[in-house]
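With one protein chain removed, the remaining protein chains of the complex are shown where they sit.
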Amino acid sequence: MIAFLNLLGVAVFAVAGALAAVRRGLDVFGVGIIAIVTAIGGGTLRDLLLGVAPVGWVREPDALLVASAAGLVTFFWVRHRPMPERLLNLADAAGLALFTGLGCAKAQASGAHPLVVPVMGMLTGAAGGVLRDVLCAEVPLIFRREVYATAAILGGCAYVVLFGIAGADAALLAAVALTLVVRLAAIRWHLNLPAHADGAHHG
Amino acid sequence: MIAFLNLLGVAVFAVAGALAAVRRGLDVFGVGIIAIVTAIGGGTLRDLLLGVAPVGWVREPDALLVASAAGLVTFFWVRHRPMPERLLNLADAAGLALFTGLGCAKAQASGAHPLVVPVMGMLTGAAGGVLRDVLCAEVPLIFRREVYATAAILGGCAYVVLFGIAGADAALLAAVALTLVVRLAAIRWHLNLPAHADGAHHG
Partner (left out) sequence: MIAFLNLLGVAVFAVAGALAAVRRGLDVFGVGIIAIVTAIGGGTLRDLLLGVAPVGWVREPDALLVASAAGLVTFFWVRHRPMPERLLNLADAAGLALFTGLGCAKAQASGAHPLVVPVMGMLTGAAGGVLRDVLCAEVPLIFRREVYATAAILGGCAYVVLFGIAGADAALLAAVALTLVVRLAAIRWHLNLPAHADGAHHG
């Protein structure tokens, strides 16, 4: 079940990454690479920081295959179809929620400090998109987007609180649900965190 | 004592990172993330390369807490105050010197080759700022700035030379002092390394 949810998240993020790469005019190989990086970058970074070696997909490359396939299908699909922006936002929120929950579970299992568990959940959910944007030489969307990583941090805190009270399964469920609800609410009502309006003029 | 110096360096770098993020108009969450990345990015990269697993802050997240707090305080502080540029340059130089010395000590203790010890010191001191600039999609300041990483390399060489002669404590002290003096001198007299003036027109 967890393996299935993970591959679902991989596929969703690969599609989102591929669409971003197509928009930037990359060739079919570039689109595939960006799809893979978006889909497995967060989990890879988490594994490196936790000291899980080798990282997950070196021995069991299912995620690599699913991400490549999803990226290529997307590349050829959008040749003839308009981009389903709305569906994509929903799917990306679902991927963020799934990866956040699964990342928290992996961090908890590896003995990370309770304060670090939500950080690892957030990295798992959000770092793939950051890597994608860095490779495209853009300021990561996450820094400009409605409550995104914040939703993951909130979900991760729910994980830590519930893990002690109600066990691992309830904690995972709560983390996924809370991240999803907060992110969808942020999309629906365009919630943003405060920024200095005159940022660009400082210094 | 070493733990205290380390947290001091973390706080200083977090403030410098937060100011850079505010200048670019990021929201409060983005400012916090950039502050953390600037403050612990260098040590994290060093730990990964040395094979220290999991990286330091996964089990003992003091640095994470100090960096977040320093980043948030900075965010709200600069709303009402001008930026203390001059103090900041001094503090950043102090952070560079501290992290260079501590990075050399950690590399030495983990059995790195003597030629690699100064490289690890320099990475510990300078890589956090490089990561910050990469996340902001800018050419890292370090590549355009008065003698910065070079100061760290010189400090690191002092560490290696003195470690064999005078022991670990004297080596640490010398590395911190030399890095600081070289960096402050570079700021004071605007020292720069040679570059090809016609760089942009080549090729």
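Quick notes on this structure:
Order of writing sets the labels: A and B. Residues in every chain begin at 1.
Basically, contacts are C-beta pairs under 8 Å (C-beta built on N, C-alpha and C of every residue); 3 or more make two chains touch, one makes a residue touch a chain.
Given the structure is predicted, the values throughout are model-derived calculations rather than measurements.
One of A:L5, A:V78 or A:L191 touches the chain omitted from the figure, and that residue is A:V78. For the chain missing from the display, the contacting residue among B:V134, B:A168 or B:V181 is B:V134, taking the whole complex into account. Residues of subunit B that touch the chain left out of the display are 48-51, 53, 107, 110-113, 115-116, 119-120, 130, 133-134, 137-140, 142-144, 147, 149-150, 192-196, 199-200, 202-203. Residues 19, 22-30, 33-34, 44, 48, 53-55, 57-61, 64-65, 75, 78-79, 83, 85, 134-137 of subunit A touch the missing chain (whole complex, contact as defined above).
Keep in mind that, in the parts below, only the chains that are shown with their structure count from here on.
The distance from the centre of subunit A to the centre of subunit B, each centre being the mean of the chain's C-alpha atoms, comes to 29 Å.
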